[in-house]
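All protein chains of the complex are present and in place, except for one that has been dropped.
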Amino acid sequence: MWSLIQVELYKIFRRPRTYIAFGAIAALIVVIQLGLKIDGDTYAAFLMKDINDTLTVDGKVLNGYLICYILLQLLLVHVPLLVALIAADMISGEANLGTLRLLFSTPFSRTQWVLAKFIAASVYTILLLIWLAFLALFVSMWVFGTDDLFLMKSNYVVLIEQNDVLWRYVGAFVFASFSLLTVTSLGFLMSSMANNSIGPIVGTMSAIVFFTILSTLNIPLFTAIKPYLFTTHMNNWKEFFDIQVNANNEAIHGSILNLPKIKNSLIVLSLHIILFVSASIIIIKKKDILS
Amino acid sequence: MSVIKVKHISKHFGSLKAVDDLSFEVQAGQVFGFLGQNGSGKSTTIRMLLSLIHPSSGNIEIFGQSIEKNRAAILEQVGAIIERPDLYPYLSAKEHLQLFAKVRKRQITATAIDETLAKVGLANRSKDKVQTFSLGMKQRLGIAIALVHNPSLIILDEPTNGLDPQGIADVRELIKKLAIEEGKTVFVSSHLLTEIEQIANQILIIHHGKKMVEGVTKELLDPQKRIVQIKTLNDAGTLQVIVAGSFSNYLLPRKEGIFLKIPTYEIPLLNESLIKAGVSLLGIETKNSLEDYFLQITSNA
Partner (left out) sequence: MKKSTTILFACSLFLLCLFVTANVLAQTDPLIEKVAQKLALVNDYVAEGVMKTDVSFIKASLGKVKVYFKKPNLLKVKKEGGISLLPRGGVSLTINTLLNTKQYTTLPVGTQILNGKNVTVIKLIPTDDNLDWVISTLWIDPVEALVYKTATTTKENGSYEINMQYGEYAKQGLASKIIFSFNTKDYKLPNGITLEFGDEDPSAKQKALKNKKGTIEITYSKYTINQGIPNNIF
């Protein structure tokens, strides 16, 4: 099994297409960082318009931690599309190429191949996330410095002390890996049903876009189905950045406002991953390899 | 000892019967020629042998074991190329062999990889990416992949597709060598009789998914008789000469022209008679395609 994973990883990282996503993420992050470095104060002043009416904010608001949060907000919506580019191609791409029959006529079962391919796609996904974390968090920390995280949400502001921030990012990235692995497994499922690359890639991207729209629309008709959509849960990494307050309205250091919400989302996402991968295995096992 | 034993396998794709109640056996050390026109069900059968397609009915035993139940153990000893030589364009020939060597349960040395590449004549192109390869070179690499783990059964589906005449001759030699010198069983499919008749001990012809004929090559292909087509400007006059010269027994009922199944030694006599009678002869062509063979065996029936 290990050798199959090695083979699959070898193939992924020998393909030029693999690096498109890494390049795209780097380009997006650098452009946003550059923009904020040059004109970030105007952006911060715009965000803090309401606050500045009442309060004076003293300190480095636009620091690496806030930049990372802004980047994650923007990018974690789009990274799934980049993940789909590889994940949705894992099986169907080889079917299209004609190499799937070579793999499936080796002495390893189709289940082993599907799992090896899923694990390899997951490794790719997680490496992409690590790359994102490196650029969005560590490069931002280096370029913009660090300070408390002054987070302006829609209805309130959360001020998290800087020594209470880094672990939250670790949590958020671990959570994001579950979100992206759900996309990987969805891409995988689509991939197992087709014999060409474009269909599953477009299918996965469309599913993500479609469900994301349903998740974000506050229309009562959709509200009922929202808890069952994986896209609703994918965004809950933000919960790591909301903090509990005590009776005196003092923020509690090291606390998370809604831990059960995070746990619930992780369970829902994990169930999706298991469901999608199991369905892929069943489909592939039953499939006649005609390509 | 039977290496492959196929019992009454059928495969339906919806209403289409791709393979219909096919049974055959391949003995150890044989070169088994599996013949059929394009779309006759050859590749579907080969895919069933490799468990890529699940048969609708019937069962397949390889090395005495059911392919459904002992797939891994069987495939460990099988090397195959299936239809087109589809490979990873971004990998080199050597990387392909390294990759496929890795997905075998036995250890395959670097020397074995180099030797396999040399065997198919790709030693000097081993580091080049497959995207720069011609179809013939890809076919050779496909064969190398099938051989790299030193299997005892080799299944080759149309192995000479895309090869130039020298390449075809090389593959033929390689198959002979594998069977005679290395004692391997080779199951080779083709739509060209000429390719198979020189190397196969046993032949099976499949048509519309059904077995048409199976037997020892020498017995099936009668070298004493040839099918010839007479091309003239005057078919009616030609037929008169054939009847007058008592060649009429050899006539084959075909609409496309005048065909005869005639002993080889009588072809010069026929030629002489036609010229003497002043028939405007364009040529006497020997036919040896699979289609003609079908004609031959149906005419025998």
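Quick notes on this one:
Labels for the chains are A and B, by order of writing; each one numbers its residues from 1.
Note that a contact is a pair of C-beta atoms (placed from the backbone, for glycine too) under 8 Å apart; a residue touches a chain by one contact, two chains touch by 3 or more.
Computed from a prediction, not measured in an experiment: that's the story for all the values here.
Shown chains touched by the undisplayed chain in the intact complex: A. Contact with the chain that does not appear here is found for just one residue of A:Asn52, A:Ser206 or A:Ser270, A:Asn52.
For subunit A, the residues touching the chain absent from view are 47, 50-61, 73-74, 77, 147-148, 150, 152-159, 161-162, 164, 215-218, 226, 232, 235-236, 238, 242-243, 245, 248-253.
In this text, only the chains that are shown with their structure count from here on.
By the touch rule above, subunit B contacts subunit A in their complex via residues 47, 50-54, 71-76, 78, 80, 82-84, 86-88, 90-91, 95, 99-100, 102-105, 145. Taken in their complex, subunit A has these residues touching subunit B: 3-4, 6-7, 10-11, 14-16, 97-99, 101-109, 286, 288-290.
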